[in-house]
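Other chains of the complex are left out, but the ones given are in their true place.
Chain nomenclature is as follows: A and B, assigned in order of appearance, with residue numbering initiated at 1 for each chain independently.
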């Protein structure tokens, strides 16, 4: 009897999800002769009535390599341990285990971020559903893997936006702000800022002093460069908010219209220059992945199949020092990787004159 | 004695400004042996002390074809007829005429929008400064010319954003809004929407009924397409605001956070779907122009040189039915071109299922 393996995608979308699915299906068919069953909208496809599943064969993978998003659909809603219902969240994890058994699934490959992987780990530990993880976060902030797919595609989108803003900033002698993704960590802001020639980069890991930003802007003006490019991560905040608890801080930032507008407001009294802010938003998540991400996603998809073949349930595929390997899911979801404020990359940025405000 | 011709750029920047300057300089040198003098920041370079002028020769044009922005700088501030001063605006148009004479400029080629061209016309009529106009507006809403450079580059940026949002909308079953430029006219929204596969396009020329938008979203859901892409021009507004005066209407839109957020708010009670809005902002103005705009800008630059050579001061270069020709500046600034709500392009959009809400 053929083995049946489930696969699903959870959390926000990222360029490369479809490439992982494609590689997993292709490898499963070619090397192992498994049947792959796609579960729609994270685990929801197994809990909804009727179930929403699709057998993934060769033809269903055509054109997936370059296609953004996920053909399986994805969602942030529907934790099986806290399933939304009228009377409040209910635990439907046993329903899920029953569905897995009824569908004859040997286990599930779960492509998702730390939230999804934490759920996968509980489903394995508490309900005995075999799980393999594939890391996914556009923010590249999982300490378990050197890179996640989609991150560099997002950086490329932000870099392109900076290239464009640069000419406008220069022509109009303006201070241009670009707010990019990164609620908790500043990896996109840091990489895009270096790549796009930003003068100032604001990240959550380095609370900023508005006066230092103003000084940088004035210094550029004095050197005959009366324009400035500022990249702001969604979660960046001024030193004055450093003592506020994270949750409240995020609320304060949101109340200011976001981290970009907040920084612009704080600078308004300090510098005499026209200022504009662009919030890049969901454009960073979508579209066709760049080559690096297509390759990484393909390696992850094949790597996940290898883990299944070797029966290494409970592991997550990852990239470590240019090699693909397995790591315990438990370890994988444990720690978020922040921007290393004393690391080489921040040091490189500072050495080329980029100001962090702190 | 060599003839000296001035050139300046006014108003917001647009991809192709540098290509116009380059073509004008190259043609002036090669075919006419004129000296071209760049005036910085619109007319301001002639009014500031010291004057800010730069002789433009061959080497100064290297690399300009593909470069966004304008090497001359540009500004929206500094009308010579209402020059900002402590005691209120003063008329410095005679100072400008004196500066033109002192610098030995035979006339000025002014690349700018309707505001800049209106000033150029007054300078010619009231102060005798010979002027040639080159039309510039990213909104493509000058009735005098079929196309302005920069417009299709902006459409391409918006189209790319729509392609990206499409995959996210589809993966998450969301209604995604993209707000694009177009305070008074909806040309960018209309073209980008058709090119990017939008389901709904909102333009200032067609006040929208939120109920019709909700019906479209529901209809798509019923057809198994539970996501929708909406392009919103900056100046789009609901039917309920149709009787409000334009100026107040713009204030109301701004108070709602912009046309995109306003539309999203109005829909919130009417449809049950996650909704997100991205405001594309200044990214549309910057960056390297696409081939079409580089060619058009080059034709405008050479065309402006031809008008100077023929002594046709007081004219503006334009594209009409694929030909470059001159038209009286007076006529050129007279009329804004709106989206033809009964025209073929809107009809084409409707025929492919696009909803305008009115």
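By our rule, contacts are C-beta pairs under 8 Å (C-beta built on N, C-alpha and C of every residue); 3 or more make two chains touch, one makes a residue touch a chain.
Keep in mind that this is a model prediction, so the values were computed, not measured.
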{"item": "Full complex stoichiometry in copies [only 2 chains shown in place]", "value": "4"}
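In this text, only the chains that are shown with their structure count from here on.
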{"item": "Chain A and chain B: spacing of chain centres that average the CA atoms, whole Å", "value": "35"}
{"item": "List of chain A residues in touch with chain B within their complex", "value": "9, 12-13, 17, 67-70, 73-75, 157, 160-161, 163-168, 170-173, 176, 276-283, 285-287"}
